[in-house]
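On to subunit A.
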Amino acid sequence: MTDFFYNYLHIYLFVALFLLFCGIAGVVYRRTLIGMLVSMELIMNGAGLNLVALNRFISPENAYGMAFTLIIMGIAAAEAAIALGIILLIFRKYRHIEGGDLKEMKD
Partner candidate 1 sequence: MSIGELIFLLTIIVTMGGALMAVLSGSVVYALMGLVTAMFGVAGLYVYLDSPFLAMMQILIYVGAVSVLIAFAVMLIGPLYRRPKEWTTAGKFGAALGVALVTLFMFVRFVTETFPRVGKPSFAMTTKEIGRLFFDNLVLPFELISLLIVVAILGAIMLALFSRGNK
Partner candidate 2 sequence: MEKVLDLARANSIWPLTFGLACCAIEMMSSAMSRFDLDRFGAGVFRASPRQADLMIVTGTVTKKMAPVLTTLYDQMPSPKWVIAMGNCAISGGPFVFEGQYNVIEGVDLLVPVDVYVPGCPPRPEGLLEGFLKLEEKITGTRRFPGPESRW
Partner candidate 3 sequence: MTVSPSAFITGAVSLITGLGVTIKAFFQPVVTSQYPRQLLNISPRFRGHTKLLADKDNLGKNGCIACGICVRNCPSGSIKSAEGEKREGEKRKTATTYILDYTTCSQCGICVESCPSDCLAFSADFNAAGFKREDFYYDLVKEFEKRKNAS
(Lines give C-alpha, C1' and ligand atoms only; values in the text may rest on other atoms or scores of the structure.)
Protein backbone atom coordinates (compact mmCIF):
# COMPACT_ATOMS: atom_id res chain seq x y z
CA MET A 1 0.00 0.00 0.00
CA THR A 2 2.61 2.48 0.95
CA ASP A 3 5.06 1.67 -1.78
CA PHE A 4 3.46 3.83 -4.43
CA PHE A 5 5.81 6.27 -6.05
CA TYR A 6 4.03 9.20 -4.67
CA ASN A 7 4.59 8.10 -1.14
CA TYR A 8 8.28 8.85 -1.19
CA LEU A 9 9.64 12.16 -0.08
CA HIS A 10 12.69 11.90 -2.31
CA ILE A 11 10.78 12.21 -5.50
CA TYR A 12 9.24 15.48 -4.43
CA LEU A 13 12.55 16.79 -3.28
CA PHE A 14 14.12 15.81 -6.56
CA VAL A 15 11.54 17.76 -8.51
CA ALA A 16 11.95 20.71 -6.18
CA LEU A 17 15.71 20.64 -6.69
CA PHE A 18 15.27 20.44 -10.40
CA LEU A 19 13.01 23.48 -10.38
CA LEU A 20 15.53 25.33 -8.25
CA PHE A 21 18.45 24.68 -10.56
CA CYS A 22 16.43 25.39 -13.65
CA GLY A 23 15.51 28.68 -12.06
CA ILE A 24 19.08 29.48 -11.18
CA ALA A 25 20.27 28.64 -14.66
CA GLY A 26 17.55 30.88 -16.06
CA VAL A 27 18.32 33.79 -13.80
CA VAL A 28 21.96 33.60 -14.71
CA TYR A 29 21.68 33.05 -18.43
CA ARG A 30 18.49 34.80 -19.45
CA ARG A 31 19.09 38.17 -21.00
CA THR A 32 15.67 39.69 -20.80
CA LEU A 33 14.28 40.87 -17.53
CA ILE A 34 11.03 39.06 -18.12
CA GLY A 35 12.90 35.86 -18.73
CA MET A 36 14.68 36.34 -15.42
CA LEU A 37 11.39 36.95 -13.69
CA VAL A 38 10.02 33.72 -15.12
CA SER A 39 13.02 31.86 -13.76
CA MET A 40 12.56 33.45 -10.33
CA GLU A 41 9.04 32.13 -10.26
CA LEU A 42 10.41 28.69 -10.95
CA ILE A 43 12.68 28.94 -7.92
CA MET A 44 9.77 29.98 -5.76
CA ASN A 45 7.72 27.08 -7.00
CA GLY A 46 10.54 24.75 -6.10
CA ALA A 47 10.77 26.21 -2.64
CA GLY A 48 7.04 25.86 -2.13
CA LEU A 49 7.07 22.27 -3.22
CA ASN A 50 9.99 21.55 -0.94
CA LEU A 51 8.24 23.06 2.04
CA VAL A 52 4.98 21.25 1.53
CA ALA A 53 6.66 17.93 0.93
CA LEU A 54 8.80 18.19 4.02
CA ASN A 55 5.85 19.36 6.05
CA ARG A 56 3.83 16.45 4.80
CA PHE A 57 6.44 13.77 5.45
CA ILE A 58 8.55 14.98 8.32
CA SER A 59 6.07 16.76 10.55
CA PRO A 60 2.54 15.89 9.57
CA GLU A 61 1.18 17.08 12.91
CA ASN A 62 1.22 20.75 11.96
CA ALA A 63 0.86 22.83 8.81
CA TYR A 64 3.66 25.32 9.01
CA GLY A 65 5.07 24.30 5.67
CA MET A 66 1.82 24.86 3.94
CA ALA A 67 1.32 28.15 5.63
CA PHE A 68 4.72 29.32 4.54
CA THR A 69 4.04 28.18 1.00
CA LEU A 70 1.00 30.41 1.04
CA ILE A 71 3.17 33.25 2.25
CA ILE A 72 5.62 32.55 -0.57
CA MET A 73 2.76 32.79 -3.01
CA GLY A 74 1.85 36.18 -1.60
CA ILE A 75 5.41 37.35 -1.89
CA ALA A 76 5.61 36.03 -5.44
CA ALA A 77 2.51 37.95 -6.42
CA ALA A 78 3.77 41.15 -4.86
CA GLU A 79 7.19 40.70 -6.38
CA ALA A 80 5.75 40.07 -9.82
CA ALA A 81 3.63 43.20 -9.64
CA ILE A 82 6.54 45.39 -8.65
CA ALA A 83 8.99 43.78 -11.04
CA LEU A 84 6.65 44.18 -13.95
CA GLY A 85 6.05 47.80 -13.07
CA ILE A 86 9.77 48.35 -13.14
CA ILE A 87 10.18 46.41 -16.37
CA LEU A 88 7.51 48.43 -18.09
CA LEU A 89 9.14 51.59 -16.85
CA ILE A 90 12.52 50.49 -18.10
CA PHE A 91 11.03 49.58 -21.42
CA ARG A 92 9.43 52.96 -21.79
CA LYS A 93 12.70 54.64 -21.00
CA TYR A 94 15.24 52.54 -22.87
CA ARG A 95 13.04 50.69 -25.38
CA HIS A 96 14.60 47.39 -24.44
CA ILE A 97 14.47 45.01 -21.50
CA GLU A 98 17.86 43.37 -21.54
CA GLY A 99 19.28 43.13 -18.08
CA GLY A 100 22.92 43.00 -19.10
CA ASP A 101 22.76 46.30 -20.87
CA LEU A 102 21.33 48.18 -17.96
CA LYS A 103 24.45 49.83 -16.69
CA GLU A 104 22.92 52.75 -14.96
CA MET A 105 20.07 52.29 -12.55
CA LYS A 106 20.33 55.61 -10.83
CA ASP A 107 17.64 57.48 -12.70
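Selection rule, in plain terms: all candidates are chains of the complex that A comes from, given by their letters.
The rule is short, and it goes like this: a residue touches a chain if its C-beta (ideal position, glycine included) is under 8 Å from a C-beta of that chain, and two chains touch if they have at least 3 such contacts; residues count from 1.
Since the structure is predicted, the reported quantities are computational estimates derived from the model, not experimental observations.
S.K.: Would you mind flagging which of 1, 2 or 3 touches subunit A in the complex?
M.R.: Every other option belongs but stays apart; subunit A touches 1.
S.K.: In the complex formed with candidate 1, which residues of subunit A make contact?
M.R.: Touching candidate 1 from subunit A are residues 2-15, 17-19, 21-23, 25-26, 29-32, 34-35, 37-39, 41-42, 45, 48-49, 52-53, 56-58, 60, 62-64, 66-71, 73-82, 84-89, 91-92, 95-98.
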